[in-house]
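Only one protein chain is missing from this complex, and each of the others stays in its spot.
Order as written gives the chain letters A and B; numbering starts at 1 within each chain.
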Amino acid sequence: MQEILQYLFSGLTNGAIYAVIAVGFSMLYSSTDLINFAHGEFVMLGALGMVSLTAGFGLPLIPAFFLTVAGVAAAGMLFERLAIRPVRHPEPIVLIIITVGASIFLRGAGMLIWGKNSYSMPPFSDHPPIDFAGARLLAQSIWILVIVTVVTAALHLFYRRTLTGKAMTACAVSKKAAWIVGIPTKWMVLLAFGLSTGMGAVAGAIISPITMPSYDMGTMLGLKGFCAAMFGGLGSLWGAILGGFLLGILEALGVGFVSSGLKDAAAFILLLLVLYVRPQGILGSADVKRF
Amino acid sequence: MTNNTNLLEIRNIDKSFGGVQALSDIDFFLEQGSITGLIGPNGAGKTTLFNLITGLFPADKGEIRFGGRPINNFRVNELVRLGIARTFQNVELFESMTVLENILVGLHTRTRCGIIESIFRFPYIRREEQQARERAIELLEFVGLQDYADRTSTDLPFGWQRLLELARAMASKPRLLLLDEPAAGLNMSETGRLEELIRKVRDQGVTILLVEHDMNLTMSISEKIVVLDQGRKIAEGPPREVQTDEAVMAAYLGKAKS
Partner (left out) sequence: MYGRAQKIIYAVFVIAVIILGWSLDNEYYLQLLIFIGLNTLLALSLNMLMGYAGQISLGHAAFYGIGAYVTAILTTTYNVEPILALPAAVGAAMIVAWIVGIPTLRLSGYYLGMGTLGFGMIIHILFREWSSVTGGASGFVGIPPLEIGPLIFDSRRSYFFLVWGVVLLSIIMCRRIIDSRVGRALRSIHDGEKAAAAIGVDTKKLKVQVFVLSAAMAAMAGFLYAHLIYFISPGTFNFVASIRIVTMVVIGGMASIWGALFGASLLTLLPEWLHAFSEFEMVVYGLILMSVMIFLPRGLTRGVIDIYYRYRKSHDK
């Protein structure tokens, strides 16, 4: 019992991270029909940016956090402007290679800036772990869960309550129709990139105290976040959240009861099962590209 | 009414998508070697019926028989092998291929070379390829496109693309040919040529079912007209009778008002 609880805690923590990364993927996919293979690299930028601003420049946590997220979002928008918008025939295969190219570029840039070392970062607060029926919950885990909840709620309100959010939803449904009614679709795509990569940075920043960030941490996180987005249903906000937590928990239980070596495989085995059985995901709509 | 002269029998077909009843209780048959026109206002269910006959999706209820044999559960490509060919409303040519290659793909079911045979290029494979090319040229001559064999198919003017698609469908040696709005986008003289070709196809013994909005063409070419409205068959008979049918007039005029 105590063991299961312990795995559950670690699953929830990882799940929250996957959820935020998945939201970034999903959001971008729904408004641009693009899967950003460089997304994981923006997570890395978020984590290492956080390390540099706090440890390197000595900024306090809160400004460092917002500065990191804003900086990475700006980098994401720059990426859209320079590498995505100029593409004349945005076919999936071309976009896949461009974003993969970007991911190699960003990883290379990360290596130039931060070197090949792993960094360590103190937790956001130095509360002792909390005891729950013998299982320990780290203070940072609570930070993570709280921040993820706040970010998700904010995003939900943004999409439902603000005009810009609604305009983005309209773009997701039909770019052409949105353009006809006067929504500046180009600006919306740019914004989607900023929001999506910003979410990536949030994920990176909040896990930096528990992962020993390094320049090559992004790829696996990105792919797993992507798997999570697929479980929940690509293009659905709540689907991405649900998929993230589900993946985190299943993975943790898998580590506990099967084998830690195959932990990484779990995400991909689940991905295949979802694709074969229910490609629209758990909460996704039915518009699946399946012949 | 089952007898050998009916090539296709559609019996009590129902089909719905989600909650929308696209076809209900459709029942008619096509006589061997006949030309039948399928008409009706937009959304009447004509294309759905086409897709059912060609095996794109199964019917919810009822039976489709082809040459006396139930074909409900056949897949699209198996039906082509049995002898059902179709053209598309929006002309679906293979854009990266030449005119000749499009026809050669059309001959797919009438040739048999597989991956292994193609690697070793056995003599009978060479012979088959040679014969296929000859047959393809004949088909191009049939629609008058033999001089454009090596052009990229989508470089042809639209009207010719329709003719090419017709020739490609004929390549599979169909017994039943379904034409989905073959005259859409054609001018008067092209439509005239098409009409002539459709008759020639029929004279080769092919049964034809066509969906067409050009009433002049449909009425002059068809021996029988089936009228659908909102998923139901509202009339069936020779063109002259159908034209004066009250239900048909109501369906079309009613539609025109809205």
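Everything below uses one rule, namely that a contact is a pair of C-beta atoms (placed from the backbone, for glycine too) under 8 Å apart; a residue touches a chain by one contact, two chains touch by 3 or more.
Predicted model only: the values in this text are computed from it and were never measured.
Engineer: Based on the whole complex, identify which of B:R81, B:R127 or B:R240 touches the chain you can't see.
Structural biologist: Going through B:R81, B:R127 or B:R240 one by one, B:R81 is the residue touching the chain not shown.
Engineer: Which is it among A:A64, A:M77, A:I98 or A:L221 that touches the chain not included here?
Structural biologist: The single option touching the absent chain is A:I98.
Engineer: Based on the whole complex, identify which of B:N6, B:T54 or B:T191 touches the chain you can't see.
Structural biologist: Hidden-chain contact among the options goes to B:T54.
Engineer: Out of B:N6, B:S172 or B:T207, point to the residue that touches the absent chain in the complete complex.
Structural biologist: Only one of B:N6, B:S172 or B:T207 touches the chain omitted from view, namely B:S172.
Engineer: Pick out the residues on subunit B that sit against the missing chain.
Structural biologist: Touch with the absent chain occurs at residues 54, 56, 75-77, 80-81, 85-86, 88, 92-97, 101, 104-109, 111-115, 117-119, 121, 125, 128-129, 132, 168-169, 172.
Engineer: Which residue numbers on subunit A touch the omitted chain?
Structural biologist: Touching the missing chain: residues 35, 83, 86-89, 91-94, 96-98, 100-109, 111-112, 219, 223, 226-227, 230, 234, 259, 261-262, 264-265, 268-269, 271-272, 275-276, 279, 288-291.
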